[in-house]
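Each remark here refers to the structure printed beneath this line.
As you look at this complex, bear in mind that one protein chain is not there, while each of the others sits in place.
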Amino acid sequence: QYSDGKVKIGVLTDLSGTYSDLAGKGTIVAAQMAIDDFGGKLNGQTIELISADHQNKADIASGIARKWYDTEQVDVIAELVTTAAAIAVREVSKEKGKVDLVSGAASTPLTNDKCSATGFHWTYDTYAMAVGTGDAVVKSGGKTWFFLTADYAFGHNLQAQTERVVKANGGTVKGAVKHPFPNSDFSSFLLQAQASGAQIIGLANAGADTINAIKQAKEFGITQAGQSLAGLLVFITDVHSLGLENAQGMMLTTGFYWDMDDQTRAWSKRWSEKMGGGKMPSMVHAGTYSQVLHYLKSTAAAKTDEGIKVADEMRKLPIADFFAKNGKIRADGRMVHDMYLAQVKKPSESKGPWDYYKIVRTIPGDEAYQPLAESTCPLVKK
Amino acid sequence: MTILGIPTQALFGQLLLGLINGAFYAMLSLGLALIFGLLNIINFSHGALYMMGAFVAWLALNFLGLGYWPALIVAPLVVALVGIIIERTMLCRLYKLDHLYGLLLTFGLALIIEGLFREGYGVSGQPYSVPKELAGGWNLGFMFLPIYRGWVVVASLVLCLGTWYAIEKTKLGAYLRAGTENPTLVQAFGINVPLMITLTYGFGVALAAIAGVLAAPIYQVSPKMGSDLIIVVFAVVVIGGMGSILGSIVTGYMLGLVEGLTKVFYPEAASTVIFMVMVVVLLIKPAGLFGKGA
Amino acid sequence: MTLSPSVPSRQKPFILALIGLGLVLPFAVYPVFLMKGLCFGLFAAAFNLLLGYVGLLSFGHAMFFGWSAYLTAYAAKEWGLTPEIAILLGVALATVLGAVVGWLAIRRQGIYFAMITLALAQLGFFVAVQAPMTHGEDGIQGVPRGHLFGLFDLSDTMTMYYFVLAVFVASLLFLHRVVNSPFGQVLKAIRDNEPRAVSLGYEVGRYKLIAFVLSSAFAGLAGSLKSLVFQLASLADVSWHMSGEVVLMTLLGGVGTVLGPMVGAFLVVAIQDFFAGIGSWVIIIQGVIFVVCVLLFRSGMIGVLAPWLKRRGITG
Amino acid sequence: MGDEFIVETRSLTKEFKGFVAVSDVNLRVRRHTIHALIGPNGAGKTTCFNLVTKFLTPTKGQILFNGTDITHTQPAAIARHGMVRSFQISAVFGHLTVLENVRVALQRKQGKSFQFWRSGECLNELNTRAEELIEAVGVAEYRDTPAGELSYGRKRALEIATTLALDPEMLLLDEPMAGMGAEDVRRTADLIRRVSANRTILMVEHNLSVVADLSDTITVLKLGRVLAEGSYAEISDNPEVVEAYMGSGHGAAGHG
Partner (left out) sequence: MERLAMAESEILLSVKDLHAHYGESHVLHGMSFDVPKGEVVTLLGRNGVGKTTTMRCIMGIAGKRTGSVKYSGTETIHLSSNRIARLGLAYCPEERGIFSSLSVKENMVLPPVIKPGGLSLDEVYELFPRLLERGSSQGTKLSGGEQQMLAIARILRTGADMLLLDEPTEGLAPVIVSHIGDIIRTLREKGFTILLVEQNFHFAATVADRHYVVEHGQVIDMIPNESLAANMDKLKSYLGV
């Protein structure tokens, strides 16, 4: 039973703001690719795609979500970069019994106290970042930490997750400084980090903030003087704008890298062509493809577009595509899949444009994500 | 040795950094004050033109192979030209009206300029490297000072003081100030006020463009770099006293320092402290620190 | 500050026709969109009281709008209060904030007034970012609309709509009354020539303060309603962009006109709504519209339409 | 001083950054008279006005109005006590119509000015009085014209009407005739004489024929100090005054 006889997918993302490169238009393209790959039709009807810009604002996101559900017969909203927007949409989706698929947002509350029966968190989260990067850095000898944290929910969340990992591995936290978001001048905070004497400066921020912090650390001779930076959430687009010169050697955790195998390369090449060339997808782009495709498969399997039933079906079906080779969805809405610890190549190692990462380690999904037992999601039966 | 629990070394470092930020505030607020002073227009697009300055440098490097030094000349010229076109085609229709219309128009322009650059170049920022001549740094003992940042402070000081001298100490300045109050009458004295206004606007935005070029190697060249800054720069101009040239320069540096200190003691408030200062100053000295009359 | 002259429109049938339109419109147009327009229309009308009739440009009105929204949302969600009480609390907070900000700001004029209000609003924003009650970037989400007076279920969109419409119409009539009252006449005089008003024996400060407090109270009311309509109170509501937006709405519609702010608000909301899907272009288009309005339709939509309406005998 | 003097200043002094504009002035204005304040330009007449009406704060000295010390009273309160001034540079409410300008003043006594919930219709009851006033100063034909569009002379006339609307006990007029045509000067002089019944008027005026014609007492200021005081005849005989103010040729250049 398809309520209105058609399936309509809404991609709600940041099309004009800070995250429009790592998500943005590329996620719309990715979603369209998923629809095309699925065959473009479901139950004899064309699958429709609409998209909008939430400008990273909770109020705009919630307004658009409401309008889509009320007047546009949208069945599912995908992508949702930025936690605030994702939560806003989650509230509306919950109320309307619709499915929401989060790819770009990072924070763990989405699968904890903000979880819902119809809400999914797909690509990565701060927990996984901490497990990957935090753990690797401590193990390679970075025992003492100082955090530069973006002063908003996401930054706090990322810092907290990383601190947990650092301490669990026997490291110590010497201090932290919250910087305004967004921020362009990190020199002062870097100086404080330097004064702390910590071996590792953990960057609990994202996007332009991370980029600026890294560049300026180099400028002020902080890296040369022996301290190391750990970017706790770095996207390939960030590495691209930093340039290998600045980014080389950095450890980072990612859910996807375009140059991993033939499948990823093939998909990325297609994506890149559709984007007009010259760019490679971030994990958020790939994740959006994966989640939309999985949604469509599940809808077909459930033979309905009723949110809760589709959501049940989604939990049942395994995920196997170029993005998640062995993914599965848990009760709290977390899509668990393998993550990768990568190191940024030296300029001399890079063979061409966008040849940026060496994959150092594959982190099995169950290790990367918060154990279900620790979840505060009410849907998790204990 | 420590002061309030902060090692003096670190404190000096922070003060110096504050001064560097102040250098940008001073250059931007100077142009803004100049434009406000003569055109009575609160140039909301100042930030966008600053950004444009940085972008012109970046484009010149990537498409024409022009380096930093030529860019320091070319970018202000290009931006001044854009400014002059804006002034001649749009702003000049608004002088007889309330400030508010100028504010709105330039706000609209800022949106357009910023939007176009976003559309063309995304928002994550483009790298622009420090010129070879200024790479490296000095170890001052209490901190490592990148040579480039030192250069920024020097360049900004020279520019600001030069402008200040030209305006306060020459006849030109008297024309500018009188033209602010009663342009019709000044023109009736035989001075080509429209031309003077156009050139002033061009000069004001050229200052912003220079600041943009100076900023490019420090921050990313990004379409957002202007809008992040503009509100703070407004605050600087107001604290200094609207239209006061010296006021905007001194206040620019001073607030850079205040902000630097705040980053040490209460970093969360760093972006707000300027507004606190503004409230206090305006309540005690209604016309701003260097403003005349109320 | 002298802005475009006011265009009085006091023809009853015209107003009644508009109200009639308001009653049937939700059957044709998405009601949530209409409610958004009404909330911002009210916000702009409150702002216009200050700009259009006292000549004071506040660049910090988001503070009243936003904090009222926060308190209403918090009261409805965390304390489980009924919507009317939650709204009253929000408005009360806006009124108190308005009294404090107004008291500090009205001693200054023109651009200084604008900047003091901006600065104080930035402090308000800072508190909103830091205070736990607001939940930072996430905002207060999932606010229950509750039952009005314990009777009407506002979670029904239509019920909510008629509630918002009723509040809006009543507020606008009241604001219209204020402007045309003896008090309003003194305000206009003060706007024109303050020292002269003093010399006639008017305590200028008190008039301005009352106008400021009224304006902030209604801005608060708009914020409270908005937080119930969207079931969300967020940082966007207290940021300076919001303060700027209300200026734009008012100017687009026509400063110092009764209907102008509402028209401007609907226009801006519609633009945002319509162009939401197309990335940076929404910003560019907004920018172009502002530029065009400032250059060509300076008296705002209503100002441009007024002569036309007049010719048809619709407005006085 | 009892009832005789309505305004009295004691050692009134005002300094601006080291420059003394008014110095030790003891001015006494007799009730129900027209008192003129004259003197060369920059003698401190306007400053005296500003001090008495509290638009400026004195550096030193005391001001009494009806026997009460008003040295520390707010300007608006002074107006409500019955002392109202006009301005040297014309001051009208430019966007209000001529009628509304006068009504704003009448309205204050009506006591409804804080009533923001009341309809503006209730102001119409003031129209008759307002019309009388604009008629009296000769701007009735501009009743519904925005005051900003009046010519300079008519603005001055309107300003006087507005001031009179308050029906003040004491009226301070700063150069009420400045910029007026001869015709208006005469009409305004008549008007001032008419309204001076039961009122006290203190005025600054350079038009000597008006001063001669209207004033009961004249105080001459020079360089911030009182140079002379007396009737017109006494003053015009005073050689110091003639030299400092009237000029020997004042007959020839006399005012219309």
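First chain written, first letter: the chains are A, B, C and D, and each begins at residue 1.
As a working rule, a residue touches a chain if its C-beta (ideal position, glycine included) is under 8 Å from a C-beta of that chain, and two chains touch if they have at least 3 such contacts.
The structure displayed is predicted, hence computed values, not measured ones.
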{"item": "Partner chains on view for the chain not depicted", "value": "B, D"}
{"item": "Among D:31, D:81, D:143 or D:206, the residue in touch with the chain that has been omitted", "value": "D:206"}
{"item": "Contact partner of the left-out chain, one of D:147, D:164, D:189 or D:246", "value": "D:246"}
{"item": "Given B:8, B:89, B:139 or B:192, the one touching the chain that is not displayed", "value": "B:192"}
{"item": "Touching residue (missing chain; options D:10, D:81 or D:186)", "value": "D:186"}
{"item": "Residue numbers in subunit D that touch the chain omitted from display", "value": "16, 19, 38-47, 88-89, 149-154, 175, 178-186, 206, 208, 243-247, 249-250, 252-256"}
{"item": "On subunit B, residues whose C-beta touches the chain left out of the figure", "value": "171, 174-175, 177-178, 180-182, 184-194, 292-293"}
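In this text, only the chains that are shown with their structure count from here on.
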{"item": "Approximate Å spacing (C-alpha centroids) for the pair subunit A, subunit C", "value": "37"}
{"item": "CA centroid of subunit C to CA centroid of subunit D, Å", "value": "43"}
{"item": "Residues of subunit A touching at least two other chains", "value": "16, 20, 151"}
{"item": "Overlap residues in subunit D, where contacts from two or more other chains coincide", "value": "none"}
{"item": "Chains grouped in pairs wherever the two touch, ordered by label", "value": "A-B, A-C, B-C, C-D"}
{"item": "Interfacial residue positions of subunit B with respect to subunit A in the complex", "value": "7, 9-10, 13-14, 17-18, 20-21, 115, 118, 122-127, 130, 137, 143-144, 146, 148-149, 218-220, 222, 224-225, 228-229, 260, 263-264, 267-268, 270-271"}
{"item": "Touching residues (chain side subunit B, partner subunit C) in the complex", "value": "42, 90, 93-94, 97-101, 104-105, 107-116, 118-119, 231, 234-235, 238, 242, 268-269, 271-272, 275-276, 278-279, 282-283, 286-288, 294"}
{"item": "Subunit C contact footprint on subunit D (complex, rising order)", "value": "53, 55, 74-80, 84-87, 91-96, 100-101, 103-105, 107-108, 110, 112-120, 122-123, 162, 166"}
